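The structure under discussion is supplied below as structure tokens; questions concerning it will follow.
A single protein chain has been omitted from the complex, and every remaining protein chain is retained in its original position.
Entry: chain A
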Amino acid sequence: MNSLEGLLDRPAPAAPADLTLRRGAARVLTDNWTGSSTVPSRTLYPHQWSWDSAFIAIGRRHLSARRAQQELESLLATQWADGRVPHIVFNPAVAADAYFPSPDFWRSSEAGRAAGAPAAPETSGIVQPPVHALAAWLVHLADPAESRRRGFLARVHPRLAAWHDYLLTRRDLGGRGLAAIVHPWEPGMDNSPCWDRALARVEPATPDTFRRADLAHGQPADRPTDLDYGRYVRLAADYREAGYDDRAAPHHFALEDPTFNALLITSELALAAMSRELGLPHERYIERADRLTRTLVERLWDEEAGLFRVRDLHDDTLVDEDSVSGLIPLLVPHLPKDVVRRLSATLLGPRFRAPATELVPSYDLTGHAFDKHRYWRGPAWFNTAWLIHRGLRTHGLHQEAERIRAGFLDQAGRSGFAEYIDPDTGEGRGARLFSWTAALALDLLCADHEELRP
């Protein structure tokens, strides 16, 4: 593993030798390992989360290729028979009230039986963005010999293919080829203003029907309001009552999200690379990625706004909100050149440039709903910065990528690997010692950024 050369050795700026960024990040990942996967945070998030595990594996591959493989294998082992990869896998050893909604809310093994939920462990019934095939390919590249010895790609490939098939069939709710989300937790950007309009149509569950666990550790002012939370609960309960059947569920909330679909495209290309490595036909994935790319631009690109936007399937219109989700499609390799040019201009403009931290705010800094502390309504996340960094490099925008990389490493260290930060001051918010922040810091420190792109 060439990437291990110098790991943990080079001093990080302004940190004492025993607290270098590498060592700190490695410590977070070791502390948060549970034996087969990694908790995002020991305090706020005590189970396994789908896209967290993918980002964690991307960093963990620099510490242990085997554990990185196990991270993805343990998640994919809970895949439903219909192909969905659940957004939470509950650890049965953790108290039921440690997180809400808990296993007895989702009741996956019972309510999801017809959709093919496993008898155990309990999971949620919704999904998160498909970063997994990209993560699996990067994990493979970190140590191909160990990967081949363990038959890693051969075992995960069919599951990842089934996952993508699920998204491109059952979740093509708009009928135009893009995957739709059916809950604000699915795009991973729970409380973004992008969902406000669609959410307003949802009748909230009454507060006495649920008990929030997120407020016990998080700061209430940073978290979603009770009213919004009631709507989240209502949507999830309706989906559950429909047996998590995408054809039968009412789907009062159905949108096409740019980041979700951009990650699907990138992961389709990773599946193609895996197929080539395994000697399987790969053209299908390339063709699908090409088709998805064209549809992404046709359906979600907003020329006037200079970024991609969420499409609300309720009335088939673009949502008039600018968020980081609209910039992450930079990841997609075959975007039209003028789209790339506009995206990088938007990234550098007043709506998304936060010079104090160089991280990308989750919502337009000048937008009407901007709130620098509230969950996904302004704060900057590290995983979105990592994705944009990767996107900038994909298009040869190395100087811009380097600016984000430097900002990321600086802020990750300063904030104690915070879950997210205030984009203007760098003040850490949410959980600390957050796994994907540590993992992606390790990746930016260790990865060969010229490694084979899928």
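As a working rule, contacts are C-beta pairs under 8 Å (C-beta built on N, C-alpha and C of every residue); 3 or more make two chains touch, one makes a residue touch a chain; residues count from 1.
Here is the rule we use: contacts and distances are computed from a predicted model.
Asker: Pick from "Sugar ABC transporter permease", "Nitric-oxide reductase large subunit", "Sterol desaturase family protein" or "Xylose isomerase" the UniProt protein name of the chain that isn't shown here.
Answerer: The chain we cannot see is, by its UniProt record, "Xylose isomerase".
Asker: One chain isn't shown here. Among A:A26, A:I181 or A:A431, which residue touches it?
Answerer: Spelled out, the listed residue whose C-beta touches the missing chain is A:A26.
Asker: For chain A, enumerate the residues touching the unshown chain of the complex.
Answerer: Counting only chain A, the missing chain is touched by 1, 4, 7-9, 17-18, 23, 26-27, 30-31, 33, 35, 63-67, 143.
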